[in-house]
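Sharing a structure here in structure tokens format.
Omission of a single protein chain aside, the complex is shown with its protein chains in their original locations.
A and B label the chains in the order they appear, each numbered from 1.
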Amino acid sequence: MDSHISTPPALELIGISKSFGPVQANKDISIRVMPGTIHGIIGENGAGKSTLMSILFGFYKADKGDIKINGRHTLIPDSQAAIAAGIGMVFQHFKLVHNFTVLENIILGAEGGMMLSQSLSAARKSLKKLADDYELNVDPDAKIEDLSVGHQQRVEILKALYRKADILILDEPTGVLTPAEADHLFRILDNLRREGKSIILITHKLREIMEATDSCSVMRRGEMVETVKTADSSPAELAELMVGRKVLLEVDKVPAQPGAPILEIENLRHVDEQGVERLKGIDLTIRAGEVLGIAGVAGNGQTQLLEVLGGYAHATGTIRVNGTELDLTGKLSDGQSRRANGIAHVPEDRHHEGLILPFTAWENTAFGYHHDDRYQKGILMSNKAIKQDAQEKIERFDVRPPNPNLAARNFSGGNQQKIVVAREIERNPEVLLIGQPTRGVDIGAIEFIHKQIIELRDKGKAVLLVSVELDEIFALSDRIAVMFDGHITGERLATETNAQELGLLMAGETNTQEAAHG
Amino acid sequence: MDFLTLLQVLDSTVRLATPLLLACMAGLFSERAGVFDIGLEGKMLFAAFSAGAVAYVTGSAWLGLIAAIAGSVLFALIHGLASITFRGNQLISGVAINFLASGLTVLIAQNWFKQGGRTPSVFSGGRFEEITLPFAETLGSVPIFGPIYADLISGHAILVYIAFAVVPISAFVLYKTRFGLRLRAVGEAPDAVDTAGISVVRLRYTAVIICGVLCGIAGAYLAIGLQAGFVREMTAGRGFIALAALIFANWRPWYAMGTCLLFGLLQAVALRYQNIDLGGITLPVQLMDALPYILTVILLAGFVGKPQPPRAGGEAYVKER
Partner (left out) sequence: MDKMPPWADAVLVPVISLLLAAAISSIVILAIGENPIEALNYMIEGALLSSAGWGQVLYYATNYIFTGLAVAVASHARLFNIGGEGQAQLGGLGIAMLCLFIPFPHWTLAFVFAIVAAGLFGAAWAYIPAVLQAKRDSHIVITTIMFNYIAYALLNYMLVNVLRPEGAMEPASGNFPDNIHLPTFQEMFSYGDTILFRSAPANVSFFLAVIACIGIWVLVWRTRLGYELRAFGQSESAAKYAGINPARITIIAMLISGALAGMMALNTTMGYSERLVLNASEGAGFIGIAVALMGRNHPVGIFFAALLFGFLVQGGTELSFWTSIPTELIVVIQALVILFTGALDNMVRMPLVKLFALGKGDR
């Protein structure tokens, strides 16, 4: 730090706070980014990284706090001001016009004159120079939709540089890149750093932080937990900071008594709609009376694993429930067939999948099970039976307010989640898939939901738990499998591992024995 | 069919294609900017009435044209208010505008002129007269080319020439200017426009107003170019044929001209021949009427090159995060 004392930070945030209604997305955040450095911001989904960046780019106004650029107070009321202040942003979802050429995308909003031809030829020249300077080669006349994701990202970077950005912010830039493309990106960023640009790299991938950044801030639940020099830190330390070292939630449970295998998964592969392979040969077995926790940083294939098991994404490979093989691509690969096979599913995203928010609580308690015999009365649905059932579930799960006629959107996160968990668990399924069971859920509800999961296990059922909260994984799991980049990088008994080892596995390190002991 | 008949049919094609073309280009600007517009019909109708009424009262075709544009832009602004400012459903707004025009035109016409919801006939001065291009008469005697020039190219109202001039101008504006680049971008990816520091709202309002202006000219042509005064429902579904043509042309100016000429030809043929005999098979006139729509549906089904509407069309832009 001493060597920088004469130059002001390229970017300094001082005490930034931002709330949305009762939710505080950013609490008193301060960061300094020196010129010619790469600063990482790491944190889980919902940690508040995106909000912070939106404030920097003029999408939101901070409730409190200051922004200084090169030591000067700067107001950023809109994107135009951000661009003028020398901030360039590469969004996670690219802001490109898919059927425009690279050049057209680059000049959009920075055309210079009324007529395009001059702007285009000027841009073509400076593009050539930027490409040579920073290894940013893209065919200027190619259409965006014909480019690979990696090249599209280069266009985004070029857009920022064309607008003379000195501070470049990249939001989860490698989420969609192949490893080779990611390596290339980091070479580009390195070149930019050498030219004196300041770069903020937002990511949840530890490896990138370790490889690319000079310093790094960890965010959790809207707060800046710590800022470290990358060289003085370790992946394991960062992983722990990220998922939080909050008091371990103790769950009363007896050691598991695993029985016969219930859920068997062999060589499961899934390619998403963009053609990216998200599951790259998953093998897992869950026995009766056992909770298998899938640990891992978000975005490594956990979501797709749940979707395939839940019946709404197609895959290849084999899935068996109690020996019966499931249909993975045909007519019987839908949510209803999965439920008939004894698989219940608490999805990761209750707002978009688990609940119909405008529906009442009682309507939601039948969602996905609306074909159940007990809900029918001849050709009609028996709303009475559903309501009665809902009332019972609401009482047993202590949903508040205990009003089944209230729309789902009017319940708090914890109570919404209780409705979903009640619906899925109360049917005594053979297999329970449960994703992020306590995301956005208050402490009281967390304990309750955890207890329900263990109870189901003790009835001799199989539970597949996906969570990005490491302490939740530890609290509930009997066995822990770690997912990284569509693979299982390791499986451990919960009693025989620790956060450090899992942190390494989550970073893609498979050889933890050597790393931990050697 | 002899040469003279052919010329007459083609001449009538040009006349009938003109309002289609203007409305189609109007829709092109609006929809290219991401604002769907099924209210072309209504805007055109209201413009036709405004033109007929003002031209009758003032005796000036040009004042009629100005009134038509003003009326149409007013309706366009209602659509903009609903779909851009209040982020309402653009389709429902279009439906409302069509009814508003349908009702208001007759209501006002009846109140003002008491002729059953039409304006009195507009005579010379109030109409856009047919223009004889230079040398049309001298060249008329030249075989083949002469009649084509004298009867087909020459002898239309000025608005016809304007309509066909709108095509290259639009193509130039869309593809060669900064405004065109931004306009096309806002219909595909308003987030890209927004993050580039350009106002999505202002761009879209501009597009909607251009749409209003062109619908205004289309309406004026119907009332005081093609005919001599406003008659109730005189647009007769042309706004929807224009919409079909727009889809058919895949939202591109030159193709729009081609499609509108094709649809105009269908109308001209249907007008001249009731049923068409094709060696034993008789094509009923109704089939000719329905053909633009049938062709569009087949095209929409995507069996022959699926149309690619602007990606952000129909949706109000809400800033993410």
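Everything that follows uses one rule, which is that contacts are C-beta pairs under 8 Å (C-beta built on N, C-alpha and C of every residue); 3 or more make two chains touch, one makes a residue touch a chain.
None of the values given here were measured: they were computed from a predicted structure.
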Discussion item. Can you tell me which of A:Gly15, A:Pro358 or A:Pro402 touches the chain that was removed from the display?
Written reply: A:Pro358
Discussion item. Can you tell me which of B:Phe99, B:Phe135, B:Phe172 or B:Trp254 touches the chain that was removed from the display?
Written reply: B:Phe99
Item to complete: Could you tell which one of B:Leu10, B:Leu63, B:Leu81 or B:Leu271 touches the chain left off the display?
Response: B:Leu81
Fill in: Options A:Arg72, A:His93, A:Lys229 or A:His370, residue touching the unrepresented chain
A:His370
Worksheet, complete the sentence: Touching the hidden chain, out of B:Gly59, B:Pro147, B:Gly237 or B:Gly258, is B:Gly237
Item to complete: Quick one: say which of A:Arg287, A:Arg339, A:Arg439 or A:His487 touches the chain that got left out.
Response: A:Arg339
Worksheet entry | chain A residues touching the omitted chain (full complex) | 310-312, 334-339, 345, 347, 352-359, 363, 366-368, 370-371, 376, 379-381, 383, 407, 409-410
Worksheet entry | chain B, residues in touch with the chain not shown (by the definition above) | 38, 78, 81-83, 86-93, 95-100, 102-104, 106-107, 110-111, 117, 237, 240, 243-244, 247, 284, 286-287, 289-290, 293-294, 296-297, 300-302, 306, 309
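Throughout what follows, only the chains that are shown with their structure count from here on.
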Fill in: Where chain A and chain B are represented by their mean Cα positions, the distance between them in whole Å
49
Practice prompt. Using the touch rule from the top, collect the residues of chain A that touch chain B in their complex.
Written response: 50-51, 54, 57, 59-60, 78-80, 82-83, 89, 91, 95-100, 104-105, 107-111, 113-117, 119, 159
Response to the item:
Per the touch rule above, chain B residues touching chain A in the complex are 175-182, 184-185, 188-189, 191-198, 308, 311, 319, 321
